[in-house]
Each structure stands twice: as structure tokens, then as C-alpha cells.
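Notes follow once the structure below has been shown.
Here the complex is missing a single protein chain, while all its other protein chains stay put.
Chain naming follows the written order as A, B and C, and within any one chain the residues start at number 1.
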Amino acid sequence: MAELQFDTYGKTAVRLTYVDRTNPRHEVRELSVSIFFEGDFRDSYFTGSNSSLLPTDTMKNTVYVLAKQLRWADIETFGRGITGHFLSRVPDVHQVTVQIEQVPWERIGEHAAAFRQAGTERRTAEISATRSGRQFTSGIRGLQVLKTADSAFAGFIKDEWTTLGETSDRLFGTVVSADWTYSRLDLDFNGTFTQVRDTLMQKFATHQSLSVQQTLFAMAEAVLAGCPAVQEIHLTLPNKHCLLVDLERFGIENPNQIFMPIDEPSGYIEARVMR
Amino acid sequence: MAELQFDTYGKTAVRLTYVDRTNPRHEVRELSVSIFFEGDFRDSYFTGSNSSLLPTDTMKNTVYVLAKQLRWADIETFGRGITGHFLSRVPDVHQVTVQIEQVPWERIGEHAAAFRQAGTERRTAEISATRSGRQFTSGIRGLQVLKTADSAFAGFIKDEWTTLGETSDRLFGTVVSADWTYSRLDLDFNGTFTQVRDTLMQKFATHQSLSVQQTLFAMAEAVLAGCPAVQEIHLTLPNKHCLLVDLERFGIENPNQIFMPIDEPSGYIEARVMR
Amino acid sequence: MAELQFDTYGKTAVRLTYVDRTNPRHEVRELSVSIFFEGDFRDSYFTGSNSSLLPTDTMKNTVYVLAKQLRWADIETFGRGITGHFLSRVPDVHQVTVQIEQVPWERIGEHAAAFRQAGTERRTAEISATRSGRQFTSGIRGLQVLKTADSAFAGFIKDEWTTLGETSDRLFGTVVSADWTYSRLDLDFNGTFTQVRDTLMQKFATHQSLSVQQTLFAMAEAVLAGCPAVQEIHLTLPNKHCLLVDLERFGIENPNQIFMPIDEPSGYIEARVMR
Partner (left out) sequence: MAELQFDTYGKTAVRLTYVDRTNPRHEVRELSVSIFFEGDFRDSYFTGSNSSLLPTDTMKNTVYVLAKQLRWADIETFGRGITGHFLSRVPDVHQVTVQIEQVPWERIGEHAAAFRQAGTERRTAEISATRSGRQFTSGIRGLQVLKTADSAFAGFIKDEWTTLGETSDRLFGTVVSADWTYSRLDLDFNGTFTQVRDTLMQKFATHQSLSVQQTLFAMAEAVLAGCPAVQEIHLTLPNKHCLLVDLERFGIENPNQIFMPIDEPSGYIEARVMR
């Protein structure tokens, strides 16, 4: 009577710190890896037979083994290696998806082996592979930026419940989430990541913004123009509001100086842009 | 050169506490409401013209006004009312999606006007509507459950990196996420929610589990069998591991008594089941 | 030149799930245990000699061993046992403090071995012991309550920057933190905990509140009156604001029905009350 329409299983949040000691000047990479299998696992749902299941605990062990055995310097290459391993190892799996989130560590000064965590920003990658093909998506989460000039919002629809005033000068704060796909894969993924990230920040900083939408599109366009290997980019720019505090009721001027930042609610602007 | 493939905008996390004072015995509903518009908003991205945009601040105001003006006792009905309002109001919008999350408050004893927040669990609803039709999804997030008997895991694939032992008696803890759709909508949504939730917990409690997958399917089947209005159910059951602590290295027996619960990593089991 | 004024070391957040299988009807206790040593550990700071240090990793192992070896049914007794062990074991330690936080699990219906996590509330205990004496503190964290009637706030100081109106009917929401000490220790700690918690909720529910301060004191008084073994109680009641939404600017009445709950800022009221 009941029918299985879709199913997947795997392991999430396998945490890993890799220390590259090849040179006296160490490198550190901290990752959180998630793995998802799709395939023919119906028996486990219907009969409780686990004969087609690789335990998720083994997935975890495998992440640690492959971190050591594979040659990788970026999360895209590591993720691809993990998908390849499982596809060759588990017959009933048809598709393996690996999601990796990298925690940024920056060197302290020029010290060979001391690092500072660079904050809440994360670099991400998702590699989804079958026996006949692969898809790579790279991304950023949690890039918090704010501009205090060159942001306006006016000319919008007003109805009887609209209280927002038009403004030619507001604060514009957002937390950039970006995901992009590639037109070719023989790439320096680390270099491309840095280039996309810098382009997003530069365009955000310099854009004469008439709306979050317009700035989002300008940022996407700049990435497509500047990074030829990027095929498509998906951006989410929540509008993290900073409300101007009403001091005039106390007879005090507040020429865009004193604001109250709020976490909730947020505006939400999302778009996918391709060549 | 750059082309807009998909776009949406809206407001997230509009928080609302509604106090029903119709009777001396008050009722409280605490919600977080998010609204997403899809439609013809290309100009705002390309030219910065905002003439087709209803500000997200107005969306927020509208939620509060409609909370007062609509007649509603469940989040599905409230969400439907919000979608209808915006579709009739904003010409360029083609689809409105409303997501609502309800924070559970329980009455303290039999007091008329005193309540206790019942925890991290949330009730959810998503209503997505165009001018020609609507889709309702109801759900649960964060229902944390644990069984200390009747859970086994054995007969799985072993490879050279498998260290997990077979077990006929493990702890099985999970945090249920469920979403379901309906075959008809002339429903008591509050009653249906309670019935789905109770059915999920009962089946989890009584199932002789051979795997998380098998229990997930049994829970889905039980909902479809017991709740005729439910068309399809989507369940995510992370396996929140409790590791048996190795006391034998100290010469001390540990017959499934002392465990270490861990947050990361988790197993992850997800499936969608329909009639 | 530099002098050590105070130092402590230990282990925090040792997580433990204890399954009592004595009866077919299982019991579950989930704890997070922290341990702090004070004593003569100056050499470790000055010379790097670790000869007086018990590793914090051993503290963790010990928690698991003692969870099995001690006879305990409440966190106060378990904590006392841990302090006693370390004081007898480590010569250079003068004082051991154990903090325990218990996650509440409720039985699902009458099932023998299935449980539901009861939310964000936590029961706490702190036992601080030297070779000559001990101090017990028990507590609650995260008890979220709300009353929709019988709460006023008026007659306060007004200055030129006061905009708050007087009110005879506001929402009063808070997250109770409570800590209490005992006048005697030959107690049923579980029963006492339940009694203190119930008393706090009952008094919160029934009090005709003229301010958070007055309700706080009434709650403390009720505990001291009803629980003879409690010597002193310390309460923190943040005022979790629910702002009345201004619908009158739209010509719509809002007779204390539609509110916006906010997380920040909060009022903050704290007091310690003793017999």
C-alpha cells in the first residue's frame, strides 16, 4: 500500500582537521564532510535486511582514510575522490553526493605553525557523482558585509499598510551565500574561489545600489565577467536591517548615525544568474 | 550577457504572538512567518526600477494586520489567507509561498492565562499558491525521541575499514523532521497534526527496529494507514549516536548502561513515502 | 614579577547517557558534567612540570566509571560522589567543584523504553567540596513561561527620554533561572526539585504582578514557605518583551491581541532571597 518515492542515507558532519607537514611551514585545513548515497536500498526499508547497506560509521572511517591516502589541496578534489571511492566500492549505490564545508584558518603573522580562525565564513563544495558523470558546485556561506553609503531604495509600490519611507541613503548589510557551477573542471579551485569571493566583495563595495536586487545582479554579472570558468551563480542576499533610531522625538538630530541592527525579520533576495 | 534564471524575494522571520481573549481562558499562538514572491520583477534586477516591488517591510506589516483581520485557528488557514491577500493585491506576483513555524506553548495546569513553552519542537506549514491553485504541506521539526530497547543493526556490508560491530540491542535516538501533503483540504488541521504526531511517536516507540530505514518506513506507513487525509509523507531521521563507553579496558562491565551521546557526526536517513 | 592570584583547571561538558535497566521499565538520565580542581598546581604554570596534574582526560574517564560504580538516582548524589573520589585520589587538590546539567527526557505514554526530550529546560546541580566540607546548589535553567493576564507596570520614574507608557495589562514572558541552597541534606533531591519547580510555576501563574521585581520576590517567598529544606534562592527573570503591534495607524484596533516578541534587548531582574 505504501510506496517508497525517494530515499537517501548517509553521514553528516564528519569533522576533520588535516595538518600538512610537508614543509616546516605547516598548512591546516578543517573540514566538515557529509556523504549521501542514493541507490537500491529498498530492502532495508521493507524487510529490515541490511545486506546492501554500507554502515554510515564506515563512511566516517573512510573519510579519514581517504584524507590521508588521496592527494588533494582543495575540497573539490577531496570530495571527488570520496565519490569515486564509494562508487567503485558499493554496488547498489547509484549516486554519491559529498558536501564539504571548510572552516577558514589564517596564519598568525609569519609563524610556521600558528593559526587564527578567521570567523564564521565557510567555503563549501558539493560533488554529486554517478557512474556516468559528475557535478561540481562551489560556494561561500556567511560572508557578512555592510555598506554605509551608495545604497538607496525608492519608487516602490505603496499600499495602505506601507509605512516604509523612500530613502536615498540607507545602510545595506547582508550575509552573502553564493553557489556556482563550472563550465570546465581543469581548474585551480583554490584560486578560483579566491577570485569569486574577491569579485563579490569588490562589486558589493562599489555598486551604486538602487535595491538589493540590482546589487545582487551586478555581483553575479561581475563574477561571470571576471571568472570565465564559472557557468552559473546562485546568490542569496538577506537584507539584514539596521533601523535608524528615532531621536527626533527627543529633539535630537540623527543624520544617519545611530542605528539599531536587528536579526529578525530580514528581507530575503535570491536569484540564479547564468551566461 | 548575464541572464536571470530564477529569482524570488520576500521577508523571513516575521515573529508574531497572538493572544486569543475571546474566552477568559486565553489561547496563545507564537509564530514565525516567512513570505516569498515569485513573478515578474526583472526590472528591479536590471535597471534598479522598483515600481513592481512591494517592500518586504509592507509584507511584515501585512502579516500583523491579517493576523488580526482573518479568522484563523491553525497556521495552514492563516498561511492560505496571506497568500490570497498578496495574489489579489500585487499584479506582478505569480506565486506566493508562505512558511510558518509555530512555537508550542502549553497551559500551566488549568490556569486561564499562564503558559509554559514546550521546548524545541516546532509545528510548520507551507502554503504555495498561484492564481490557479494551491499546495499545502504541514510538518514537524525537532521532535527528539530515544528508545532504549528493540533496536538492532546487523547483517550490513563490511569492508576493510569497517569497525562497527553488529548489535541486537543499541540505543536509537533521533530528531524527527516530517512533512506531509494532503489528498483533501476540508480538514481540521489542528486535529490532523496531533494525529500524525502521535502516530509517529507511537510507531517509533513500539517498532522492533532492524535499522533506522525500516523504522522510518514503518512510521510513514502508520501515518498513511491512520490518517486518510495524508497523501504523502517525507521523513528525515538522523541517527543521533549514543556510543557505548568502553569500561572493559578498566575491568568493569558495561551492559548497555553507560553511553556517550555525541552531536557530530550523525547518521542521516531520509525518505518520501506515498500511497 | 608576575604572580598567580587564582587558578583552576578541569574538564567541561563530559556528556553521559545513563540507562537504568534494573526493571523492564527503563529509566534514562542524560547529563553534561563539568569538573574543576583548585589546589597547589603552581609548578605547572611556572616550570611546565605536570607532576601534580591529573589529566582532564582522566577526569572524563572517571566520570564514566563512577556513573557505573556509584549508586545514585539524582545529580546531587552523583556529583557528591565525584567530588569525594577526586579528593581522596589527588593529594594536591584542595577543592573539587562538580557542575551537572541534566537534559529532561519524558516517557512516551506508558512505553517501557521510549522517551521524548522535554525541551530546552535543564536541571542543574553544583557540588563544591574540600576535605573539610561541602556546599550543594541545585537549580533550573531555561524554564520559559508567559502570562497573558494579571501583569501591570505603572508608577515608574519618567524622564525626558522615557517613551514607555503605563500599562495595567501587558504580556509578561520570562525564562526562569533559579539556584537554591539547602539547610539540610538528608533529602529526596528529585522530589525537592519537582516541588521547587512546581511552586515557581504556580506562583508565576497566579501572581497579580505589579512588576517583574514583585513577582520575583513572590516566587522566592513561595519556595521558601513551601520547601522547608531550601535555605536561600537566587532567581534571574529576564523580561522577554512582547511588543504590542501598532495597528491603529492603519485604523485597526488591537486590544492586546497582536504582539511582536523580540529576543533583544531584554529587561533583566535578578535577586537572592533567604529566610
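Basically, a contact is a pair of C-beta atoms (placed from the backbone, for glycine too) under 8 Å apart; a residue touches a chain by one contact, two chains touch by 3 or more.
If you're wondering where the values come from, they're calculated on a predicted model, not measured in any experiment.
Across the complete structure, the visible chains that the omitted chain touches are A, B, C.
When the missing chain is restored to the complex, the residue among C:Gln95, C:Gln214 or C:Asn254 that touches it is C:Gln214. From the set A:Ala118, A:Ala154 or A:Leu185, the residue in touch with the chain omitted from the display is A:Ala118, counting the whole complex. Panel shows subunit C; residues 1-15, 32, 34, 36, 41, 44-58, 60-62, 65, 89-90, 153-159, 161-164, 209-214, 216-217, 220-221, 224-225, 232, 238-239, 263-275 of it touch the chain omitted from the view. Residues of subunit B that touch the chain left out of the display are 160-161, 163, 249-250, 263-264.
Listed here are the subunit A residues that touch the chain not shown: 15-21, 26, 28, 30, 61, 64-65, 67-69, 105, 108-109, 111-121, 143-150, 171, 201-202, 204-206, 242, 245, 247, 250, 252, 254-262.
Everything below uses one rule, namely that only the chains that are shown with their structure count from here on.
Once the centre of each chain is set as its mean CA position, subunit B and subunit C turn out to be 29 Å apart.
Taking each chain's centre as the mean of its C-alpha atoms, subunit A lies 37 Å from subunit C.
Shared interface positions of subunit C, defined as residues touching 2 or more other chains, are 250.
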